[in-house]
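With one protein chain removed, the remaining protein chains of the complex are shown where they sit.
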Amino acid sequence: MTDPAIKPHLTREHVAELLRQMVRIRRFEEKCVELYQREKIRGFLHVYIGEEAIAVGIMQALAPADTVIATYREHGHAIARGVPMTTLMAEMYGKQEGCSRGRGGSMHVFDAKTRFYGGNAIVGGGLPLAVGTALADAMQKRPSVTACFFGEGAAAEGEFHESMNLAALWKLPVLFVCENNLYAMGTALALSESETDIHHKAESYRMPAEVVDGMDVVAVEAAARKAVVAIRAGAGPHFVECRTYRFRGHSMFDSELYRDKAEVERWKPHGPIERFGAWLRQNDILHEAAFQAIETEVAAEVEAAVAFAEAGTWEPVADLTKHVTLEPES
Amino acid sequence: MTDPAIKPHLTREHVAELLRQMVRIRRFEEKCVELYQREKIRGFLHVYIGEEAIAVGIMQALAPADTVIATYREHGHAIARGVPMTTLMAEMYGKQEGCSRGRGGSMHVFDAKTRFYGGNAIVGGGLPLAVGTALADAMQKRPSVTACFFGEGAAAEGEFHESMNLAALWKLPVLFVCENNLYAMGTALALSESETDIHHKAESYRMPAEVVDGMDVVAVEAAARKAVVAIRAGAGPHFVECRTYRFRGHSMFDSELYRDKAEVERWKPHGPIERFGAWLRQNDILHEAAFQAIETEVAAEVEAAVAFAEAGTWEPVADLTKHVTLEPES
Amino acid sequence: MNEIAPARIKTTYREAVRAAIRDALTADPKAFLMGEDVGHYGGCYAVSKGLLAEFGPERIRDTPLSESAFVGAGIGAALNGMRPIVEVMTVNFSLLALDQILNNAATLLHMSGGQFNVPLVIRMATGAGRQLAAQHSHSLEGWYAHIPGLKVLAPATIEDARGMLLGALKDPNPVLIFEHVMLYNMEGEIAADAGAVETGKAAIRRPGRDVTLITYGGSLAKAMAAAETLAKERIEAEVIDLRTLRPLDTATIIGSVARTRRAVVVDEGWKTGSLAAEVTATIMEQAFWELDAPVARVCSAEVPIPYPRHLEQAALPQPESIAAAARATLGR
Partner (left out) sequence: MNEIAPARIKTTYREAVRAAIRDALTADPKAFLMGEDVGHYGGCYAVSKGLLAEFGPERIRDTPLSESAFVGAGIGAALNGMRPIVEVMTVNFSLLALDQILNNAATLLHMSGGQFNVPLVIRMATGAGRQLAAQHSHSLEGWYAHIPGLKVLAPATIEDARGMLLGALKDPNPVLIFEHVMLYNMEGEIAADAGAVETGKAAIRRPGRDVTLITYGGSLAKAMAAAETLAKERIEAEVIDLRTLRPLDTATIIGSVARTRRAVVVDEGWKTGSLAAEVTATIMEQAFWELDAPVARVCSAEVPIPYPRHLEQAALPQPESIAAAARATLGR
């Protein structure tokens, strides 16, 4: 295959962009944790720290007309997809300038402009939706793809099974991205699946499937590009299992009784930013100044996002029952 | 393996018994169809004609302490398990002498004495129950097995997936019996599954699985015996896909638009009774008189069942709200 | 007003739903029907018989037994530009799709701050009366009427069977349509060119001044029969067909009760927590001072529906029990 869509071009610009995107997510999430502790953000907050390579890698392969569906751990996906950090942060605050008008919060990020269809707090709940958006594209003969992200925990849900089968049976343009971070809340993969190689599950629906190092942004991008080309060509759905690790607790309530601190420490150096950064340095691809420039720029972006959110306003209580139904056109 | 539990003993008594059980089911079902036309039986009626070898073959491997869970097409399972035809027929009528006191009807046959836990009219709905009865046996260290019957259509349901995984993960003593009759109502297997080899699905949970000719009662019995020995020995669940065919419509309402009459005709000679009977004759194992004796005896049994049902009584309307909750012992 | 009487045709409730689906698919290339056995089998209740040949398997789309996924796929397709009509064979199986209906279909518009609406129609058969026993006889439309974000329709007439589906397809919100299993064979005449009807308004199916019988769907005919009986006793019952269960047309309900000062609410759901309870509570709140007697409910008995006909019928509202409740409100 020589299709240029398939191979990531590791130009300096591109690698810097990959790094920058991952750093944007990381710093945004770190700020969220801080803001949670300061009680600016409430509800359940699930951060993506350690998993940034997946969202960033996958998004490289998507076009604007494609659709993205994610979970409650979706800030990273939103950022990598292009949802502005400002409206995203305002959403965390619940301000009406937020990308979901503040109604959704951390678990319900939506953005029509970037075709970001959420944010879904029901584990597995997004998969049938992805089958549907892809069905609509297929029926309308559009070359678009739906990228659907979910955790390995979701693979035990009945909706996973039903959605895999429908997508494969109807050869729909879905890229299923399983973020296998080894835990569903506190339940280790081996305690929840008789088959722990999740991509084998996909194969049992006769769906092409592969496993990729989810800590390697280039590997993820390469897999995504290849898959998306095939999907657009009409090959039907594709499944990518990305092996990763969550560096923080499941949510801000997690006391992490289920894993050793040492285990987390062992993983840390293998983090996507850590590793990619080291590789870029070792091979002299990016200079220290470039790293610094990214950090400086991102810090400013995060601060601007916080300022935007702080300056945001509360939706009036009088509007409480708005956005429940739309009025039919007459 | 030399375990005597494993190999069916093809004594004359045994083959006659297999035949007799299948004939009991066939004649019972034929009578049900007739009684439906005479409006003695109402509601949905799904008959098992063509599939008798499966229930009869599997039941040979079960002990009285084992548990059986089936579907709405369960008359055959009930008969093969030992539910008396009398109370079964009274149930078809809705009489209070019925095995479910008439409350259940054709789709809800229950019988505590034979540990027949239904009769379930929700496709896939019995599978989680089977996981549970098996879990109870396992936790109480009883050597019992739960045999769970369902159609290939059920394999698309989320509950199938969740139940397979739980049973395999917890190594529970369940014998899953998939009755693959190629259609779910009017939907052909190829229109409902991306993977049409259903037993491959079971393998994707790391569950031992096999396919067996569901028209061959001896083959089914052999597979069941082998599986049950393994399950009792603690090997965890086992999956048997029985390939079969439904000779009648899905229910009494089916106008069979979805398949050719010719297809049904092609299958008929391969029916379990037809084939087994031919084999017994060819090999001179049973004499014509024995066949006749079986038919005579079964005809009498069916007539007695009808007489029993006819003589049965209606539960008084005053008892309408009985059997909804049990009173706690005080 | 019209000088030329419009042509009328004989049809059935079943055919009216089919005609509406046909009209919808003909008018809108984005519309399609999806569900279990809607295609090759012709529909569990034969509603879609013939449509596969007419529109092909893309648009009369048989699904596997996967209620959650195909309802969710309907939501996703609606989000992305299609106009799906999803058939859940019966309300009994819709429990398997309830998460998608409540947590996605009803909620996406709100969660997205108004960005993503779900123009989806879900049809399901509901109700008892065919001796299908405990797992196949539910009347859960009252549950769905509890959910903000949904519209819930219950056509009780042939006009509504045809017109409500077409009306629902103009609504940008998720609309659930409940077709009572005992209505499919109902025969009658409608205008040959009958089209979309207004939803959201209740209809007074029979005017009366002594007591209001409030009902919908499969119970309408029973309420009408009760009104007939009552008329012979010189009790003039007004019969309201709610038509839309969410949002309730409280104006029509309250207007009627303010005139008759008495009401009986009839609903095939189990009494405790029934839709009838909601109607009763609404009357309590908005017409208490108009009432001359407590509002009565006639609902199903608190029992999973039993198989034998005599017990099934005893469990359900009947013309006699409705008439008796109406008499009681008049102290008779």
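Order as written gives the chain letters A, B and C; numbering starts at 1 within each chain.
Here is the rule we use: contacts are C-beta pairs under 8 Å (C-beta built on N, C-alpha and C of every residue); 3 or more make two chains touch, one makes a residue touch a chain.
All figures in this text were calculated on a predicted structure; none of them were measured in a lab.
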item: Omitted chain - touching chains that are shown; value: A, B, C
item: Residue among B:21, B:60, B:86 or B:163 that touches the chain left out of view; value: B:163
item: Hidden-chain contact residue, picked from the options C:98, C:231 or C:324; value: C:98
item: Touching residue (missing chain; options A:156, A:178, A:215 or A:280); value: A:156
item: Hidden partner chain, touching residue among A:120, A:133, A:146 or A:181; value: A:120
item: Residues belonging to subunit B that touch the chain removed from view; value: 67, 96, 98-104, 108, 110-112, 117-120, 122, 125, 127-137, 139-140, 146, 158-159, 162-163, 165-166, 169, 321-329
item: Those residues of subunit A which, in the complete complex, touch the missing chain; value: 42-44, 93-95, 102-105, 107-108, 120-125, 153-154, 156-159, 184-188, 191-193, 250, 254-255, 257-258, 314-315, 317, 320-321, 323-324
item: Subunit C residues that touch the omitted chain in the full complex; value: 68, 92-93, 95-96, 98-99, 102-103, 106-107, 110-111, 133-135, 138, 142-143, 145-149, 246-248, 269-270, 272-278, 280-281, 283-285, 288-289, 291, 293-297, 302-304, 306
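To be clear about the criterion, only the chains that are shown with their structure count from here on.
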item: Greatest separation from subunit C - chain, by CA centre; value: A
item: Interchain centroid distance [CA atoms averaged], subunit A/subunit C, Å; value: 41
item: Centre distance in Å when subunit A and subunit B are each reduced to the mean of their C-alpha atoms; value: 46
item: Length of the line joining the C-alpha centres of subunit B and subunit C, rounded to whole Å; value: 37
item: Multi-chain contact residues (two or more partners), subunit C; value: 63-64, 66, 68-69
item: Residue list for subunit B, restricted to those that touch at least two other chains; value: 156-159, 191-193
